[in-house]
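One structure, pasted below without further comment.
The other protein chains are all here in position, but one chain of the complex has been omitted.
Letters A and B mark the chains in the order given here, with residues in each chain numbered from 1 onward.
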Amino acid sequence: MPDSVTLLFAFVLALAGMGWLALAMEAHWEQVYGEAVCSPALARRLRWLGGLSLLGALLLCLAVDHATMAALVWFMTLAAAALVVAFTLSWRARWLAVLLPGIRAELN
Amino acid sequence: MFQNLRLSMAWLHTWFGLVLGFVLMIVFFFGALSVFDREIDRWAIPSSRFEAQPMPSFDQVLKPVFETMQPSAERIDQLRNKVNGPVPTHFTTPSVWGAYTTHRDPVLGLFVGYEVPNAKEHDTRVFALRTIDPRSGASLPDDRLKIGSSFFYPMHYSLTFYWKNVGYWIVGLAALIMLAALVSGVIMHRKLFRELFTFRPNKNKQRSLLDLHNLTGVVALPFHFFFAFTGLVIFAGIYFPITHTQLEPLHELHERLDAEETGLPHDRAGVAAPMASVDAMVVEAQRRWAEKGMAGEVGFLAMRHVGDANGYVSIYRAGTDRIALTGEGIHFKAFTGELLREDPPSSAVDSVNEFLTGLHLQHFRHWLLRWLYVLGGLMGCVCIATGFLFFVEKRKRQHAKQGSQGARVVDALAVTTVTGMVVATLGILIANRLLPDSMGAGWPERQAMERYIFWGAWALAMVHAFLRSAPVAQGRLNPAWREQCLAVAGLAVVAVLLNWATTGDHLLRTLSAGYWPVAGVDLFMLAGAMVALFAARKLKQRAQRAPVLRPESSGPAHA
Partner (left out) sequence: MLGGYVFTWGGIALGVAGLFAAGMEFHDAEHLCNILGFLVFLVVFLWAFAARSMPRVWLVLLGGGGLMTASASLIQHMLV
């Protein structure tokens, strides 16, 4: 797999990871799903999923570059991903519903 | 001083952040631009718009050029206070010849350091610089300003304020305060993790601004911290010159011991000797690197004690594939070409230091990481700018009621440092395209003209910002923000069009040829224009919606 595709996947994993971590927070869950309840068990699972996804992004980065560079690429990718998730929540919160197929997003 | 930690940190963050924030805006913005300094150079110097070149043959291309290089009149003039007797006009004893290139350099920078006869201090040197086209050895004219690497980049670490290194100190202080602001910001921000993704643009202005300030600050916190910190470490020699002042004797002791150990002569022998083939030494160096599993290109070539029996040649590897700035230096005796020394692997401390400096100075080849650095730098700018805006918003109405001018002044300064700075940047790029090749008698050099136009444009922006700031004293928005956004959008488009008009390299051509450096600069400016237009439109909408507050109004108190 060419390097740029690997790094693209890393970014996608980072995005998903940040998205799941955000959904695990009550305020953001409400933004996306409205009245639907988020059980503590689900919130915990979301956090695990988020963390693992971020770790996956790191592994992909390491596959492409020398360790020192990969670490930096990973840190900056996380920052970019967090920024994108934050802006999505501000203006198109419903888009994050794609991260949990099976739960309907709040229609408003 | 304060009742508790949080209050003291809040005071520190607000006031030191405000004052040094203006300097930090400059540092972050020009730092972000400096990631692509050599690409900006190529935009500014059309004759250098070709592919990056490896280090050329020393024996055939570089040696003839080195032999003809002499210091400029300006540099010779600076020697006046450093010599006993008349200042020499011609120099014959080079103590060092150097050539440095990276994977992003089409043209090659050369320097020669000459010994100065009759100097008051025996290790005084005068330098000659030259830029050549490595494919042919032809020299480029000296008065072309490399706007990226010789203006924006020095602006970033010294504000080009060289008198007694004051600029360096101001930037250093700002960096320290940046670190303090980051830590105090974290202490102040109670819900750091809970509000990590929080940005509420539809709430009241103060809340939205604070959200954005926190978002851009926290999300890139490691980046902001590390860049300020590594920047300080890089210039530690300036800020804490301990080993050249108080502990100088220890330093000298070490140098003597070191010279004996490494076999690299400290001084000339005084016996003339010709140089063996450096190209052969380069081949040998590359062979040794490959043997160690670190095959690579030559990054830096240096010859010391040129023409002397003690002369030696040092060859360093270009650091393209890793963060750390290792050199893997290999040294040869100039006269015979035999190996003198292969630099041993770095110690633990050295490796850490190389990593930290390499992180900041970015000699590596990784385009994605570079763009991510630019993103980080721009996030820093947004963080600082929203900080200013929050400061003004919070106090604007209060000051309006009290008839105070405080918020107005800060707001005008904020306009100057945010949009004004961008106006000045575009100004110098436009001047670069419009000024004639040689200015003619009576006018300052082209390089100097470009710089004057930069500062002039910035000064104009400042005057404009202050003249238009009266509404802020009444609790309203300064129209200068919108007007300068429109100016930025216009100037950016003009710059791109001028590039086309004066060089023929319009976007369709550069993109289809895959010539990213110039296309990248043009595209970045166009994207900036779009952002500026969008901002201007939003500001107009906001101005039309905002209520008008009069100082003697008896309206309800605002939250």
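Methods note: a residue touches a chain if its C-beta (ideal position, glycine included) is under 8 Å from a C-beta of that chain, and two chains touch if they have at least 3 such contacts.
Quantities reported herein were computed from a predicted structural model and do not represent experimental measurements.
Asks: For the chain that is not shown, enumerate the shown chains it touches in the whole assembly.
Replies: B
Asks: Considering the complete complex, identify which of B:N84, B:S136, B:N202 or B:S347 is in touch with the unshown chain.
Replies: Of these options, the touching residue for the absent chain is B:S347.
Asks: May I ask which residue of B:M9, B:I45 or B:V126 touches the chain that does not appear here?
Replies: B:M9
Asks: Tell me which of B:A52, B:L140, B:L176 or B:L192 is the one touching the absent chain.
Replies: Missing-chain contact among the listed residues: B:L176.
Asks: Which residue among B:L129, B:V166, B:L247 or B:A272 touches the omitted chain?
Replies: B:L247
Asks: Tell me which residue among B:L356, B:L389 or B:V472 touches the hidden chain in the full complex.
Replies: Only one listed residue reaches the unshown chain, and that is B:L356.
Asks: Applying the definition given at the start, please give the residues of subunit B touching the unseen chain.
Replies: For subunit B, the residues touching the absent chain are 1-2, 5, 8-9, 11-12, 176, 179-180, 183-184, 229, 232-233, 236, 240, 242-243, 246-247, 249-251, 253-254, 258, 347, 349-350, 352-353, 356.
Assume only the chains that are shown with their structure count from here on.
Asks: Please give the residue numbers of subunit A that touch subunit B in the complex, ascending.
Replies: It is residues 4, 7, 18, 22, 25, 27-28, 65-66, 68-69, 72-73, 75-77, 79-80, 82-83, 85-87, 89-91 of subunit A that touch subunit B.
Asks: Where on subunit B does subunit A make contact in their complex?
Replies: Subunit B reaches subunit A through residues 194, 196-201, 215-216, 219-220, 222-223, 321-324, 355, 358-359, 364, 366, 368-369, 372-373, 375-376, 379.
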